[in-house]
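Below: one structure, written as structure tokens.
Removed: one protein chain of the complex. Kept in place: all other protein chains.
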Amino acid sequence: MVLEKVVPALAGGGSGRVNDLAIKLANVNGTGSSSANNLLMQAFFRMGIPVSGKNLFPSNIQGLPTWYEIRVNAAGHTARALDYDVMVAMNANTYAQDIAEVRAGGYVVWDASWPLDPVLLRGDIDYLGVPVARMCTESFRSPRERTMMQNVVTAGALVALLAIDLDTVSNLLAEKFAGKDRLRDSNQRALMLGYDYAREHFDCPLPCHVEVMEGTADSILIDGNTAAALGCLYAGVTVAAWYPITPSTSLMDAFAQLCRRFRRDPVSGRNNYLILQAEDELAALGIVIGASWNGARAVTSTSGPGISLMGELIGLAYYTETPVVIVDVQRAGPSTGMPTRTQQGDILTCAYASHGDTKHILLFPGNPAECFDFAVRSFDLAEQFQTPVMMLSDVDIGMNDWVVPRLSWDDSWVPEHGPVIDAPALESRVEAYHRYANPNADEVSPRTLPGISERGAYFARGSGHNQLGGYTETPDEYLEVVDRLARKHAAAASAVPPPQIERRGARTALLTVGGCDPAVREAIELLATEGLRLDYMRIRGFPFAAAVEDFLADHDTIFVVEQNRDAQLRSLLVLETTVPKDRLRSVLVYGGFPLSAAEVVDSVRTQMEA
Amino acid sequence: MVLEKVVPALAGGGSGRVNDLAIKLANVNGTGSSSANNLLMQAFFRMGIPVSGKNLFPSNIQGLPTWYEIRVNAAGHTARALDYDVMVAMNANTYAQDIAEVRAGGYVVWDASWPLDPVLLRGDIDYLGVPVARMCTESFRSPRERTMMQNVVTAGALVALLAIDLDTVSNLLAEKFAGKDRLRDSNQRALMLGYDYAREHFDCPLPCHVEVMEGTADSILIDGNTAAALGCLYAGVTVAAWYPITPSTSLMDAFAQLCRRFRRDPVSGRNNYLILQAEDELAALGIVIGASWNGARAVTSTSGPGISLMGELIGLAYYTETPVVIVDVQRAGPSTGMPTRTQQGDILTCAYASHGDTKHILLFPGNPAECFDFAVRSFDLAEQFQTPVMMLSDVDIGMNDWVVPRLSWDDSWVPEHGPVIDAPALESRVEAYHRYANPNADEVSPRTLPGISERGAYFARGSGHNQLGGYTETPDEYLEVVDRLARKHAAAASAVPPPQIERRGARTALLTVGGCDPAVREAIELLATEGLRLDYMRIRGFPFAAAVEDFLADHDTIFVVEQNRDAQLRSLLVLETTVPKDRLRSVLVYGGFPLSAAEVVDSVRTQMEA
Amino acid sequence: MASIDKPPIVHPGTRRNSLGLTIRDYEGSMSTLCAGCGHDSVTAAIVHALWEMDTQPHMIAKLSGIGCSAKTTAYFARGAHGFNTVHGRMATIATGAAAANRDLLYIGISGDGDSLSIGLGHLAHLIRRNVRMVYIIENNGVYGLTKGQFSPSADVGSTTKRGDPNNTPPIDPMSLGLSLGATFLARGFSGDKQQLVPIIKAAASHRGLALIDVISPCVTFNDHEGSTKSYLFTRQHDSTATEADFVPVQAEIVASVPPEGVLSVTMHDGSVLRVRSVPSDYDPTDREAVAEHLRQARAAGDVVTGLLYIDETSADLHEMHDTVSQPLRDIPFAQLCPGSEVLAGFGAR
Partner (left out) sequence: MASIDKPPIVHPGTRRNSLGLTIRDYEGSMSTLCAGCGHDSVTAAIVHALWEMDTQPHMIAKLSGIGCSAKTTAYFARGAHGFNTVHGRMATIATGAAAANRDLLYIGISGDGDSLSIGLGHLAHLIRRNVRMVYIIENNGVYGLTKGQFSPSADVGSTTKRGDPNNTPPIDPMSLGLSLGATFLARGFSGDKQQLVPIIKAAASHRGLALIDVISPCVTFNDHEGSTKSYLFTRQHDSTATEADFVPVQAEIVASVPPEGVLSVTMHDGSVLRVRSVPSDYDPTDREAVAEHLRQARAAGDVVTGLLYIDETSADLHEMHDTVSQPLRDIPFAQLCPGSEVLAGFGAR
């Protein structure tokens, strides 16, 4: 039976919330749904409502199911919500599963161009049928428009149903298609088609809807890869090398676009940068090592498989003490795994990457704003400690849009290159220069750049070398260097971003990393309502700062929340702090979707009850 | 001043021991010293005296200092000794350091063809000058012989000085040069030149000398790489792929030689094997994966850098559940490190190799005999658990000659291929075959081989897949498989070689791995003489058997002795057992030379006193 | 590599080959590639060739790396084992598979990124080893699965959808193959099944490595004006070097002197390949001439297609290594293990 005219029966039935709702849009990928999703995100954002969008897309270009989840929450909880107020079901292939996911009292917006199989009907939700396809066929001529515009029509219906500010949406279209009037008009037309249809057939707005508020002032809506690219731009990167791989590709795409805009030499019009699409990840890191050795700030971005391939060269950079920055936008492993799904599965691999005794500096941004900050800091750290620095982002942080504080920049900031001896200093000094000698027992030895002065010449090698930089196979000489490398790594503990800590005087705490942040914070609030008080710490760098030790020492039970199977962060804490193992429990969610508070709450509750 | 005729002044001075002495031979590499060293090793071995040889050679082909240490010890202690009774100093470039290493009351045998710088004279040792070069120039014509024979002359002198059985040595020469009379004669001549000279100028034997005994019956003298190659031969390996790298090269060389002898098809005279020198380590492992997927037993051998390069493909084999065997003959890292020096630095890298959540089966042979046994078992394990198995050997075990019990073989042994469904079974079964389905909840799912039957066809992929082997990006389906992989790995704990344990009811224990075995055992005896009773456990496989847990639980203090900087075995124990961290202390020796008991004793003593 | 099972609708009337199999029996799961993707046409040609050759599905082994092209292996011969490996390493895994069992028909599907970028070194050594297999590069000048970056086969001046030109000279797998001693080189166009099917059949009967470069347009990222790997460009610049005609073993060969300008090659499996040169002086057995022809064509902006070069005389991997004729994986253990007595001899005094 087809549902045409529906007056919401369960008005307010559990869904009568304002500026607190979760929408899920189910589509077929490659049909242009993303621009419509983006339109809605921007609209909520401009209305001042904290919002997040989670793109659950397949590793495929066209024709498979894809979902987009939008959560607006006045309280600022923007982690993934698992119960949906509104399901926009536009993919007949996934109707059953999509409709099943709607919360009781929620709504299904579906394409009423074709009948709906009665088995899909639930009594506890409302069905709002909009003949999207039919309307598009009637109103648009080209086949392309007829598919593409369906998403805009749907958006129009949502604007009406959720009381999204129509002018805001229209303005967004106007801005987006500035100069492309024809496109703008057809989009606006499609928007109104859906809008009017909804107003006509349903009494709008629905009980659960949105209102303008002031929750996003001084905030921006941005994805982590773009933010990280900005960080590279501002840190002064001139050489970048990469090999395409989901989900890191958009980082280099963004960096290339930024360079085209901001890195043209005003005088010559030529490029103040060089971005190389390498033949593989080994080459990408090799290029970065060569450029850094030669004094340029260089970066590569990749994902798990690339990290595995870079292993040998990471060891070379570590042992030759060459600064390099690697951004690992993590995806679900092992092997090729699920390229478009999120996971925090490379923590251990990165911490100890490469054979032999190696330890690396890791940065764990928790949101796009930190992707920018940490990207900038990563280059300073790499040069100060003359070693590889890896920034671990992931699909959720890197590719989804987050509302974060506006990025700020101190124009007096200058890069910290760490100890480097320049030509004058070399020419004037009496004693000969030796690359790895530490007169003042300082852990980092000054380096010199090629092309500066004969007096600074040295031979970098991945083979056994002594303090002078000479080849050695003599135990004592070899030990002097590798032992210093261990001390050097330890010394970085005070230089990496400190943990983010919230103490409430509890003996139990939740500890997490990266993009789990919003879900875990929300979980803490939810558990508080159940009378469970919890402290909070989010790890932001490795080696671990002293504050991490202190926090661990002050708690009897610490739940380590992370998105991998093998409790990798917990493992790193066990190995690299003095915390007794049994104090650390695990909350592991690693199915590939962004974390939600509910998953954390459930796990903590059951473990506490046990 | 030149010392010509010397009557040992300090006769018996601390060195009057029989069948208990340490000899160090200092040479220039590329001058054929190895065959002479081998000659001495064989002689001691045939005289029935437990003996070991440690080759401390440079990563170079010709012209650099090289050392060979021989320890004969009736009690069977054959770890590296640090105080030398006899130093055969044949490399003027290292005279100073070599002579300094001789124990008080010891002897220096040097080439008296040229004067000895007086600064090199010590009062507490004897100098036995043999004009080796001069004698060779006088007695041999070709320049090549004149250098090569010097080592044999020196050997001859040692035969006289140490009372090595002359006939045994002569027979060895005869055997070695069977059919090459000219060569045999000149060698024999050289031998006697040194022998007679020593008899004439020194009163032989020295107080510290050897006597025939029965300590090596049913033993063999063999290096670990040869033994591992034998293991591959006996396990039924038909495909091997490798990329040359020190110190694993000799393993494949040995395997190739064995195949040439034992793997020619008797009828056709063609090869029952295929060994491919790959273009790199990635290719080597790729070839092994392809061959194993296709049902052949295949192996690759490499060292640290190769392991780093294999990371991505190890993950592929892990996730597609393809059996592969990798032998990692460890060398000193990081990076290229010291290729000819020993270390146990790849333990963590191998345990968790590849990005994402991965865990692997590791085997840790402690001597060449176990290299054979474990090599054979590795193929069964790989097929039973359908996963990569890595055998971690090292420079010391792999390339040095060890006296071990004769290798034995049960002719009724047949390979254990694990669950594989053959054509008849496939044709007869009613239900469809699915690669990763586990009807009986068993952790390992039966596989099928290509080319057998359409009904067994499946699609192996490193991307997300469900129990049926189909591609998936659905959390639950993905989790079913990766969670089973974790259980599968855990299940291997009871299948890997159990630890070797010696209980003496002590609360304190020494725990070690691999080639540290003899040094740690000797250390236990030495410490016992100081009244310190210690239990002993040697880890031989990962995941850890239950016995490991029990042993750890039964001791308050456990010293983990290993040859790396970062306490990698200790780390693995901390992560993969329930032992409280503080019970595990570390004894770390990682300068690149084989471990000696003294190093262990010193460290334990100081830590106990602290 | 998503795959949806295709409803096995069997039209009673569909033709059957000598094994009694219909063309449907050589298909795989439903393609999840973009509508119009060239790769799907290659799949169709493979299905057709396998069916016409009466290949036993289970005697096929399908291998690929990662990429849209790599997904193709799931779309044909569902009765065969398949291995979707990792990006750029398929050649190595195929080499190992071929080493273990020389009796299967190995079909490797790769992309221009998979083969000419990350996997170039392996492809080069696969060629040297002359591993017997069909190796198809579905060449679209871009990285499809990662959304359209240039691949090493992109021509200088060819532009992205956004209009940025490629500035790095391309790698032509055919010229590369010639310089590395490849023994079977062919180029097809996914838009010309007619030409591709016999080439695939010939490749499957070749003694060693058969490298087929198929221009297979990416409709989503590289089919626009300005692309030199588009359907339009390829159609307009297609210059046929040879026309191949494949005569299977079974069919008795009419012993006739091949007409002027037609080369007749007996493949290692006994089947016969007839190659008609279109420029009548084109000689697919003359490495130099072919190289010359390719370079001139490239200079003229032409895309030379057809069976370009063939050498049926060179040894393949197994012949080079003189391995037994039986698959190594099938040799009974008893023949592999020297036994206890031999072992007792090692290292003894």
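When the chains are written out, they are named A, B and C in that same order, and each has its own residue count from 1.
Convention: a contact is a pair of C-beta atoms (placed from the backbone, for glycine too) under 8 Å apart; a residue touches a chain by one contact, two chains touch by 3 or more.
This structure is a prediction, so every number in the text was calculated from the model and none was measured.
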Exercise. Can you list the shown chains that the hidden chain touches?
Worked result: A, B, C
Exercise. Of C:S175, C:T266, C:Q326 or C:S340, which sits in contact with the chain we cannot see?
Worked result: C:S175
For this session: Using the touch definition up top, pick the residue from C:H268, C:R287 or C:R349 that touches the left-out chain.
Result: C:R287
Seminar exercise, completed: Cross-chain touch to the chain not pictured, restricted to A:A22, A:L276 or A:V444, is A:L276
Problem set entry | Absent-chain contact - pick from A:R46, A:R80 or A:H209 | A:R46
Exercise. Contacts of chain A with the missing chain: which residues?
Worked result: 45-46, 216, 219-222, 226, 230, 233-234, 236, 238-239, 241, 262-263, 265, 268, 270-276, 278-280, 282-296, 298, 312-313, 316, 320, 406-411, 413-415, 448-454, 456-463, 470-471, 473
For this session: Identify the residues of chain B touching the omitted chain, counting contacts across the whole complex.
Result: 30, 58-64, 243-246, 249, 277, 279-281, 305, 335-336
Problem set entry | Absent chain, residues of chain C that touch it | 117-121, 124-125, 128-130, 152, 167-172, 175-176, 178-181, 287-288, 291-292, 295, 314-315, 320-321
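The definition used in the following text is that only the chains that are shown with their structure count from here on.
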Problem set entry | Pair of chains joined by more contacts [C-beta pairs], A-C or B-C | B-C
Exercise. Per the centroid of Cα atoms for each chain, what is the distance between chain B and chain C, given in Å?
Worked result: 44
Exercise. What is the distance, in whole Å, between the centres of chain A and chain C, each centre taken as the mean of its C-alpha atoms?
Worked result: 39
Problem set entry | Shared-contact residues (touching 2 or more other chains) in chain C | 1-2, 66, 86
For this session: Name the residues of chain A that each touch 2 or more other chains.
Result: 58-59, 305, 335-336
